[in-house]
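For this view, one protein chain was removed and the others were kept in their places.
Coming up: chain A.
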């Protein structure tokens, strides 16, 4: 005791936390003896009764452990304190125990009983911490105890303890792999756990212990997808990576169809395709092509994509990367693009994150260049970037280079060459070389640029240029003999061996182009032969041999001389080469058969080298993985399996639900589909899941048979409404699923307020009348007095009802005419309700739910129901993807802080149906308020009319306001010139409508369309051929682009055939039809896009107004081919 108090006098006063030894060098010998002494001190302190002394001692011990010192001799003294009351002492003892238990197994057993007691503690946190420490002690003897503890904890009431149990599983597994089977049982049990807290940890355990047992996931797949957003970040990464692998084994390749189409008749085309995934047996494919029905994405596959997408906005780079790789490996080509933005965002992060992200981007750019092309400038290099980042960015820039952007890229490269960082300059030169080989047009420019670099002062730059030039020249040597001559001169100056060797090789290879210089170069080289590097010597021998064969008169003696020198070289490679060459080229009496062919052997035409990205083919590793980064298989790496040929039974993922009758095969579902009347009423209500097939994928948000009324249908109604406002359909699909508490704001309150009251009634009625579906349609149409199924509206006198009908069309969400999904949707919903755990939902904020939402959303569905009622062919439309394009009316600077934008909202303009609605947004970014904002007509074209918006009296500083005005453009694209007035100033502004905004969508069936088209032939028909770029070959892209370009609606295709006969129609080239009417005159505008498997696609427009027709052709063509 006295000793310890002496110690505290001596040390405790001066330094609080025990690190008195910091000043000492741990390696110096003197310390050891004092160490032992100190340890005695420590032992005494640990044996004392005072907690403060124990704590002091433990702190010093931990500090020693942290520095890597051995304190194992204190083990008995420390382990006695495991039951200490002081919580910090206890924790530090745990730290010590975990560190040294492995070395002192027998003594460690002393502590076990404490933990066993802890496991029974009523406090969940103590139970958890006891299990945590117990499982961290790596002592084989306690394996059975651990096993028991884990099993018990796995069924603990507290999710936190269950989480700890999940963490303990891999610990036990690494200690004793024999326990695997028992552990798998525990994992299976925990996988069924429904809390977010456990999910991440148990999947981690699954990955460590039994990643091959993919069958355990089936039943939990949907639950994991749904919980994902609420799991903590680290768990998300693990789950997403696991689900990527799972999806690869369970679903069909969503891009398979696309490549089958691409393949078309010519199989050679496919052979050159870079896509590796689909590198399968071609015969099988042809067979498959004829057999396979159009690809239908498994709803579970869609579920995964939809639920992971919001995580792209995580703050955690690892999560973003995990989602990105999931999309890259699993999503249909058209959807992969969404990850680009998020990955580019990560480039702002720490340099280590940049390093990893750029590696992955480099791999992605090889396959999907288009994805990152818009972000080209984000990869520009700054002088402050670390070299390794610079080189990777350069790699990405090179991969992104194409005919269109090569000039900007080369200009950028030009500045890089002047950099002070020479490694980077060398990499730039190589990059230029690669651009030159890939893009023929710039080859000469690049070559000239590189030749100029040959006179650079920096030797490294010159050397690198020589090497690259050599490779480029090999492609077309005959044109560039002057460059070869120039390079021959350089041999006097360049000292870098690789460059010298390159020049010599070049001269030897193309000696017939420079017949006079070559022997002279050899002469010089012979003189310096002995002083050269090995690599140069080898090339000198090569040069000599080649010259001997082509020009033996001049060079015979020189060659002999060189070979003699080489014969006595120190390097055996060179001696060997010399001996070999001599035998080959110099004819002797007993020369072998080979020397006859010497010329052929040595002067054979060499193929030009292919400069390839080092990232080519890396994508067979799962992106984002360590193996991908290192380009070798890391230990424990799980291969990403290939897509299966045929999808395994999807019903394995079904969770048992009593009332639900299963319908597993696709055929069955198809049969169901025929009974359309049964579903027709719910056609408009999208359920939480839908199957999206690659053709109607986009077009489909869905039709699920939710016959459930009540909350279920409400939910789906909401999702419908969403589809309108959401920027992308994907998002809408995604959202539809997991909405638990949220409500949405009305889309266009202006319009809905009108019919709100009636809609409320309708809602009620509708809910009641749902069961007999046929009646619904009738009753509804009665209710509303509007022509129920007809889509022609222009004749309607009643403006209000007309507006409503129009709105219907507007709001009608993307929909596929026939959907094989019904059952799935229902099932999905059931499961959702199972998963509602109130304890882990984010607490709903009570204020978030304006009442109006409910009404408006139900109104929307109602109207939808209306437009769909009778007709089986629900009009398939796609809401224009992306937000509305806005145009600037007044710039912030010119407007002195007032900034005005306008966009075409595509909503009908209620006061006058012949006007186009223009939505105008005012933002006042000035410091003072703007008053009395209004528009005045200035110089309108004849016939044009404008309906101004009500004057905005005051717009306070910093506020913004949105108004809607109507303009009758008289079906012309002339700009409407207006005056924008504020209280102090007037600005001349003009609104210029794109031709596509001058029309409103019009619904018709395919037959009607064809009839109308027949009447609009000849002068009224404009046909244009075009070559669709690869990324807009699929239906989704075409429909989306056309609808974005012009306010038209899609005409459902092929469905009437299917109606009459159950057999699917023969697969022909897909034709997409769109119809609309001009706003002012109501003339029909019919657009047909016929894609062909091979050869150019055809765009046809039939329109009475030829001017509109021609302008529209241009716009759509641009939209499609861009």
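FYI, contacts are C-beta pairs under 8 Å (C-beta built on N, C-alpha and C of every residue); 3 or more make two chains touch, one makes a residue touch a chain; residues count from 1.
Here, contacts and distances are computed from a predicted model.
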item: Among "NADH-ubiquinone oxidoreductase chain 5", "IBH1-like N-terminal domain-containing protein", "AP-3 complex subunit mu-2" or "Small ribosomal subunit protein mS39", UniProt-listed name of the chain not shown; value: "AP-3 complex subunit mu-2"
item: Chain not shown: contacting residue from A:125, A:610 or A:652; value: A:125
item: Per the touch definition above, residue among A:43, A:345, A:443 or A:556 touching the missing chain; value: A:345
item: Touch with the omitted chain, as defined above, among A:443, A:575 or A:892; value: A:892
